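Only one protein chain is missing from this complex, and each of the others stays in its spot.
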Amino acid sequence: MSMSRHRPLTDSREARDECGVAAVVGHPQAASAVQWALLALQHRGQESAGIASADEQGRVFLHRGMGLVSDVLRAEQLQRLPGPMAVGHVRYSTTGASRLENAQPILSRFRGRFLAIAHNGNLVNASHLRQRLEEGGAIFQTTTDTEVVAHLVARHGGPTEAALVHALGQIAGAWALVVLDPQGVLVARDPLGIRPLSLGRLQTPTGREAWVAASETCALDALGAAWVRDVEPGEVARLDGDGIRTVARLAPAGVPGGTTVARGGLCAFEAIYLARPDSVLFGQSVHGLRKEMGRELAREHPAPGDLVTGVPDSSLSAAMGYAEELGLPYEMGLVRNRYVGRTFIQPAAGQRRLSVNAKLNAVRKVVQGRRVVLVDDSIVRGTTARRIVQLLRDAGAREVHVRIASPPYRFPCHYGVDTARREELIAFGNPVESIRAAIGADSLAFLSLARMRRVLGGPACEACFTGRYPVPVDGAVPKMALEPVAVEEGDAG
Amino acid sequence: MSMSRHRPLTDSREARDECGVAAVVGHPQAASAVQWALLALQHRGQESAGIASADEQGRVFLHRGMGLVSDVLRAEQLQRLPGPMAVGHVRYSTTGASRLENAQPILSRFRGRFLAIAHNGNLVNASHLRQRLEEGGAIFQTTTDTEVVAHLVARHGGPTEAALVHALGQIAGAWALVVLDPQGVLVARDPLGIRPLSLGRLQTPTGREAWVAASETCALDALGAAWVRDVEPGEVARLDGDGIRTVARLAPAGVPGGTTVARGGLCAFEAIYLARPDSVLFGQSVHGLRKEMGRELAREHPAPGDLVTGVPDSSLSAAMGYAEELGLPYEMGLVRNRYVGRTFIQPAAGQRRLSVNAKLNAVRKVVQGRRVVLVDDSIVRGTTARRIVQLLRDAGAREVHVRIASPPYRFPCHYGVDTARREELIAFGNPVESIRAAIGADSLAFLSLARMRRVLGGPACEACFTGRYPVPVDGAVPKMALEPVAVEEGDAG
Amino acid sequence: MSMSRHRPLTDSREARDECGVAAVVGHPQAASAVQWALLALQHRGQESAGIASADEQGRVFLHRGMGLVSDVLRAEQLQRLPGPMAVGHVRYSTTGASRLENAQPILSRFRGRFLAIAHNGNLVNASHLRQRLEEGGAIFQTTTDTEVVAHLVARHGGPTEAALVHALGQIAGAWALVVLDPQGVLVARDPLGIRPLSLGRLQTPTGREAWVAASETCALDALGAAWVRDVEPGEVARLDGDGIRTVARLAPAGVPGGTTVARGGLCAFEAIYLARPDSVLFGQSVHGLRKEMGRELAREHPAPGDLVTGVPDSSLSAAMGYAEELGLPYEMGLVRNRYVGRTFIQPAAGQRRLSVNAKLNAVRKVVQGRRVVLVDDSIVRGTTARRIVQLLRDAGAREVHVRIASPPYRFPCHYGVDTARREELIAFGNPVESIRAAIGADSLAFLSLARMRRVLGGPACEACFTGRYPVPVDGAVPKMALEPVAVEEGDAG
Partner (left out) sequence: MSMSRHRPLTDSREARDECGVAAVVGHPQAASAVQWALLALQHRGQESAGIASADEQGRVFLHRGMGLVSDVLRAEQLQRLPGPMAVGHVRYSTTGASRLENAQPILSRFRGRFLAIAHNGNLVNASHLRQRLEEGGAIFQTTTDTEVVAHLVARHGGPTEAALVHALGQIAGAWALVVLDPQGVLVARDPLGIRPLSLGRLQTPTGREAWVAASETCALDALGAAWVRDVEPGEVARLDGDGIRTVARLAPAGVPGGTTVARGGLCAFEAIYLARPDSVLFGQSVHGLRKEMGRELAREHPAPGDLVTGVPDSSLSAAMGYAEELGLPYEMGLVRNRYVGRTFIQPAAGQRRLSVNAKLNAVRKVVQGRRVVLVDDSIVRGTTARRIVQLLRDAGAREVHVRIASPPYRFPCHYGVDTARREELIAFGNPVESIRAAIGADSLAFLSLARMRRVLGGPACEACFTGRYPVPVDGAVPKMALEPVAVEEGDAG
């Protein structure tokens, strides 16, 4: 897929966050454990990182900063984050240093209590709630949804758990929350379970048990924690010294009469692109899901190629599956420079293309004179796909057949993934043939929705493919999206 | 005076801020102008710095950071602070990087408006107000009084000016505020005028007039702005393209029945220690006030010395006056190393005294075999005074006569100056002779309250000398302070 | 292979550098172009980076620093490196900030000339030459071999080209040099061609031709330059506005009577581990060489596995080849966290194993209950191999069969690769069965020397496998190495 994870600071898109959260309770060095979890979730957000911890005396500690976990949360900072419970956050956004205000966790104090909230997702009714809160006298110091939740909790007045449940009953959208209060950690997941959140158990150095929550299971593995279960859709649970206890179950919000307007469930795009290949989603390793999508894609759209190559790193599994299914050699036709991207380097005047070559290189000896099948996980805007096709041709590829291991991405996500506005999505309103022409491929095909569903094997949020938003989006749901969509149906294999 | 402005990070005292504020309206590069003003106010706070600016489209921009103005507000940051109006803040506190949350201005958004507040001073009823606000559902993300003001404004609901006036009517204490809203800048000063705030006018490069507010007149000078007048005690004024317009006048808060419990007015300690010598307070240059206090001190307590020396930098003016009055030579008996202090350098094991010698050096050739009159502006805890007396003796001084150009500092400030708790104040409960013995001087004398008043020439807050707090302090006003204090009366010349 | 590229600063091993060099001539922004080349060579050295450039007025400019190319050579620095010719260097070492002295290029001035040298490799007679030079009055400010070359050039006295050729005639070992002088760039490669150095041509933005030299062809690709040829073993060439001109050809040094003591040629380990997969060595892409080694390994040592997995990133190609050859599924059984490693993070007390889990994760869903064939490129000390086998077992692998796509690494490199001392090499003196036991694998096998040779297809330096050092090493050549080595011969397939 073509969505760059390291955008230049000049990128002007409106930010919507894709984040990672983690929490640990019952660990002598909870902040340190959370740091390791965040390190494993770093791919979900590189803009800012933060941890809030609390000790048994009810004191709370917070450190946040712009940058990677390894830059923001050094030994020096961890020493100032004592206590047996902690929550943490990594955040991905398009803006620079001036947005430190938006770093999480967000710590609020009220009535002698504190609440530190870290959040992954997006509220579709945030601006509505915000307006109502502001009319009631609330002030906002950030532009995050998280602050909205904090206000809703504070307004309630009762005990924290009840107040949080009440607050979550008012919000609509997708969220995975970890919340630190003086009693421990609360975790919550939206009623449809769009954003992931898993629970685990860890043996601490002192032989006791600690409890862990994290956006992906790879963070549990990084801690040496055993996966226990996922937080269920709509579940609010308490993690403390006694383990995990369900506090409440939320019904899907914004679904009057119980009629689900569209298929809901865990975000399909997590499986396709966002999650780390070693995490478990839909009961499978993400690598396994992607490889199987590659196999299905091969069955659906075999390509007349001499070799198969993937775009590192997210589409390698799909490319392997594609190659295996067709018995084609799987080759490393593209190599990524791991050192480019973190810091934005200004290309010398007149040499903009240098920066493309510096990040990805086509291996001439592999592709020269060959018919290359390029497997990618998705196409969002098409700009990167076009560049890669060109790279392969420049390196001598005779033909380039592009196969995408997901359906056309045609609708913006409103649930926490920052992609692009609808008019920027190359698949929005454009037939496959137009896209093929735009990216300069010899052929192009997408995995059908039906086959993707077969691989995932359970309910999933597919709004970016179908436009059927399972949680109604304020004024954002296009009419068209609620009707059968020709292109998409045609995809069904 | 001996209060170090650069405390090590390990300093454990409870922080109370001494800060500087500035605002500019009608300037093509308002943030840049505010930066120059903050640079001139840097002595009022070196912990953090920040600027909020707004443009004519109603957009607001904010940058804050830990460190000096020259570190936090570089050209790069200023470029991201466009617009013709801006407010800024420098803050002084004892804590480190983890307190970025408390940096100012504090920007809040509500009902489509924004408000960026920068504040110098201290509210004596902050915790009371905070509790009330929290009961009403407010959440606090900082521990600053400024956030209390922001909440009070937001709760009011009406237009910003009216809401601000209403909010200021509820707070008690000492404050100088600059507030940025979409219409321009609002400035305000507490009803007794304890904290200073001056107004000026500046010719911009484009030939138009800009309006400036700053904690001290030296900041106006730094901008090349002409002093217009001070914000009056209790005045709330609007600065915009049309100039300065008084919006409201607040009556002294917490003064039931109009009976003033104690003398109130501009903080005497600003004149004695806090302000820069080139600023104007009480209608005089601070240097002039200090020199005159030195002269009065000489008349009141002449010392049998061969030469007069001051502690750089804040007591030099007083020492000059003292020397001139008695016709004694004024010498540089102590030299300060300008490069020590900013960064805390760990003394090598067993060599703690190195750090004292590194910061201040006694000039042996000047003091050896001589009777030295050491003039200091104040004594707070006495630790530094004791060290300096010892430094002079080690350098060969035959006698050291200490003269303090202010009355004994016996009561903690509750109006925005961080000194110490009462039991740490060496003059609290100790007669002059005990203090003399404690600091090891051959003789010691303080300027009397009466003579200090004569120099200042107008009403001033003298609470730190008398314990008579002009604004009642919640549970903090000692009974004793309301009665005649023996030591103090004895001081009257 | 298990050799970590990101060692903690506490690593106590004696440093020996593995570096990358690049040069550009005839480019309007030569330093910028060299920076892009260095970025592509960053995998060869992450400790320090530097560029020297020169303009047509004979002025020379230098910037070096500790850290990555993107940190050291920012736009600001590049602006201070004007001129149409430049040389650059990235360096890999085990020590920290205090070794800035050793960063390259090393700039020396003498007789009105200047010489900036960047060097990849190691001189085996450096200490001997250094002693001779010091006896002649030379002083050394670094501990690099590069400074030895600079001294030898300066001593000669004649024109730079002649002096360089003379100097190179005195040194023995492995080297790839790029040298900047007022006339342009000189490039040189050791007589056996142990270290790689390639030449390319680039169309500049102004339409003229620029000439490029770089350690690997991937750096040419990053610049959009076309490969022209490799610098030949023993060749000294001049790059200037007129193109490439051979200046001299050096005979193999230290080979009395022309009797080659051992096979010599390009370092086999470059192909096995060091080079980027998209570079071209031995006339093939490195990826292709590695995949073919994996195929040969499969033919020689098929394993009874259910799936094949590689250790990311360097052994993935070999694993692909192995899987393809045997028709086994190639899976992503191990996932690397790209964000761990750059900064050394202190594990919390008692949780040392966290740091292993954080860097590499075994994918439970992939390996659980399966017989895993783990293909790695090499084993140096065996510690990482042991940890990975354990990781796989912890994740539920039923059997772990390790296959190494190179012969046992039994002898230290003296030609510029920092591996370990002989007694640290697990394959030194240990039979395969002992190694297998030590790493805890169910079976273990290595590619034989004969099959590796077949894949490389040309003369190569194999000293690390055979102990037959093609350039005699001062007092470092073990007797044993010159005789047939039992284990090795047994390897031949």
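For clarity, chains are labelled A, B and C in written order, and residue numbers in each chain start from 1.
The working rule: a residue touches a chain if its C-beta (ideal position, glycine included) is under 8 Å from a C-beta of that chain, and two chains touch if they have at least 3 such contacts.
Treat the numbers as computed from the prediction; the structure is a model and nothing was measured.
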Can you list the shown chains that the hidden chain touches? B, C
Touching the hidden chain in the complete assembly: which of C:Gln29, C:Ser48, C:Ser70 or C:Ser108 does that? C:Ser108
Hidden-chain contact residue, picked from the options B:Asp55, B:Glu209 or B:Asp278: B:Asp278
Residues on chain B that touch the omitted chain in the whole complex? 29, 32-33, 35-36, 39-40, 42-43, 46, 68-71, 74-75, 205, 218, 221-224, 276-278, 280, 284-285, 287-288, 291, 313, 316-317, 320, 324, 329-332, 335, 337-340, 342-343, 345-346, 348-351, 353-354, 357-358, 361-366
State which residues belonging to chain C touch the missing partner chain. 61-64, 77, 80, 98, 100-101, 106-112, 115, 131, 134-141, 150-151, 153-157
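To be clear about the criterion, only the chains that are shown with their structure count from here on.
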Can you list every chain that touches chain A and also touches chain B? none
Copies chain A, chain C: same or different interface, half of numbers shared as the threshold? same
Rotation angle for the CA superposition of chain B on chain C, to the nearest 5°? 180
When all chain pairs are ranked by how many C-beta pairs they have in contact, which pair ranks first? A-C
Inter-centroid spacing, chain C versus chain B (mean Cα positions, whole Å): 61
What whole-Å value do you get for the distance between chain A and chain C if each is reduced to the mean of its CA atoms? 37
Numbers and ranges of chain C residues touching at least 2 other chains: none
